[in-house]
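With one protein chain held back, the other chains of the complex are shown just where they sit.
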Amino acid sequence: MAIVGWGGELAAEVEAQAEALGRAAVDAGFRVVCGGLGGVMAAACRGAASSEHYTEGDVIGLLPGPDKASANPWVDIVIPTDLGHARNLLVVATGDVVVAVGGGAGTLSELALAWQLGRPVVALAQAEGWGATLAGTSIDARRTDVVHPAADASDAARLAIDLLSAS
Amino acid sequence: MAIVGWGGELAAEVEAQAEALGRAAVDAGFRVVCGGLGGVMAAACRGAASSEHYTEGDVIGLLPGPDKASANPWVDIVIPTDLGHARNLLVVATGDVVVAVGGGAGTLSELALAWQLGRPVVALAQAEGWGATLAGTSIDARRTDVVHPAADASDAARLAIDLLSAS
Amino acid sequence: MAIVGWGGELAAEVEAQAEALGRAAVDAGFRVVCGGLGGVMAAACRGAASSEHYTEGDVIGLLPGPDKASANPWVDIVIPTDLGHARNLLVVATGDVVVAVGGGAGTLSELALAWQLGRPVVALAQAEGWGATLAGTSIDARRTDVVHPAADASDAARLAIDLLSAS
Partner (left out) sequence: MAIVGWGGELAAEVEAQAEALGRAAVDAGFRVVCGGLGGVMAAACRGAASSEHYTEGDVIGLLPGPDKASANPWVDIVIPTDLGHARNLLVVATGDVVVAVGGGAGTLSELALAWQLGRPVVALAQAEGWGATLAGTSIDARRTDVVHPAADASDAARLAIDLLSAS
């Protein structure tokens, strides 16, 4: 599961949702892939590592820069792409499903690219930002589905599994 | 000027706007950079090449694939990136200003990335798609400006010049 | 450990060395990252998965194309970069150390990029190709070390550990 969202400081509520999402993803048998830095990325990685089903190697971080040390401490597999914002594309390409928690322009680019790549897309409807804005809508006419709105982290994990078994 | 928008078949009205935009860009002293393929890209390149101020080298196409022959015939400088959708980022990074004519998910990713990179962004308000949807709005709080709405191609070129001289 | 080398059909001897190298890498506590396709890549992944110390998640494949299904069957974590040959760079950037088994032009690009990135580089001296050609030599004057020649797979794993603890 690719988890995308704000990279900066988070409201406590959003941070809790991102952390719960990372945990729910690993609980549900997913690995977590993200941009490897802070904000939603760090919260989701921390959550993933706190799952009872976690094993080392479940958390993958695709960094924009060249320096492995800039990854958050919960990333197991650090890929220092040094591709700048082009790493956004690799994050969503690596996920079998993409889940957004809020998000600004970077997340918006990831949702748009995930849509282009045909990845199922889920967004936490309560988390504001571009995820919430797009939840329930269709990004363009090339696909007949929508950005699936999820009520909370465990709903998102459930949806992710359903979408993958349907595809 | 980076010109982005739909890659597929265009309504006659949109095609005319894209062609007029390419021409207006070169008339105003810009080079045109785009994704080098069809739809808005081809129309804008054709328009650029039809400007009285056009000189060879004014039209740059950054292709997603490895094959130069897939560029539309109005591209002078073909860069076969073979980076897939990651070439979207290079298109907007290469422009000093980015102008959207309609657009689906690919264009949305380009507008989001242009916003992240700090490029001034303009959208034709009449051309529907993501350009029109975002015209007049702010993509996120990192910037205080908006996606500038343009009434038509010559308005877009005027805006582009104003935005660059202000920056 | 990033493992690089020929992508096509291998002589039995070279295949055995690549497989032994993958196994020795995991035995020594490394994960294995490679280009995820055939030849040395597939042999090294198969070897890694056969190690007694292997756990799922230890084998990472960075594919040049967009399709996860093109990975060899021993890759656990598939990253479909769709970056073409630019994925070569990500392979060597992801490794803390890079080991070559033979290799043509693609491997040569990887060794050159690994050198630029400051990664310790090891090459199997018996495996011919660019790995063997460069073994014991310095790629350019920016570094004072050499491409470290290894007599066989277990020697390469030992060298890799020594080089990392020294750096």
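To keep things simple, chains are lettered A, B and C as they appear, and every chain counts its residues starting from 1.
Everything below uses one rule, namely that a residue touches a chain if its C-beta (ideal position, glycine included) is under 8 Å from a C-beta of that chain, and two chains touch if they have at least 3 such contacts.
Keep in mind the model is a prediction, meaning the values are calculated, not measured.
Within the full complex, the residue among C:70, C:109, C:126 or C:154 touching the omitted chain is C:109. In the complete complex, the hidden chain is touched by one of A:86, A:111 or A:125, namely A:86. For the chain missing from the display, the contacting residue among C:117, C:146 or C:164 is C:117, taking the whole complex into account.
Touching the missing chain, out of B:1, B:40, B:75 or B:90, is residue B:90.
The set of subunit B residues touching the chain not shown comprises 31, 55-58, 60, 62, 66, 76-83, 89-90, 93-94, 117. Against the chain not displayed here, subunit C makes contact via residues 83-86, 88-89, 104-106, 108-109, 112-113, 115-117, 129-130, 139-142.
Although one chain is not shown, part of subunit A still touches it, namely residues 66, 82-86.
The rule is simple: only the chains that are shown with their structure count from here on.
Because subunit A and subunit C share one sequence, their contact can be compared position by position; here over half of the interface residue numbers appear on both sides. Closest chain to the protein centre (all Cα atoms averaged), using per-chain Cα means: A.
Relative to subunit C, the chain whose mean Cα position lies farthest away is B.
Seen as a C-alpha superposition, subunit A sits on subunit B after a turn of 180°, to the nearest 5.
Computed centre separation for the pair subunit B/subunit C is 41 angstrom, with centres defined by C-alpha atoms.
Taking each chain's centre as the average of its CA atoms, subunit A and subunit C sit 29 Å apart. Across the assembly, subunit A contributes 83, 89, 117 as residues in contact with two or more other chains.
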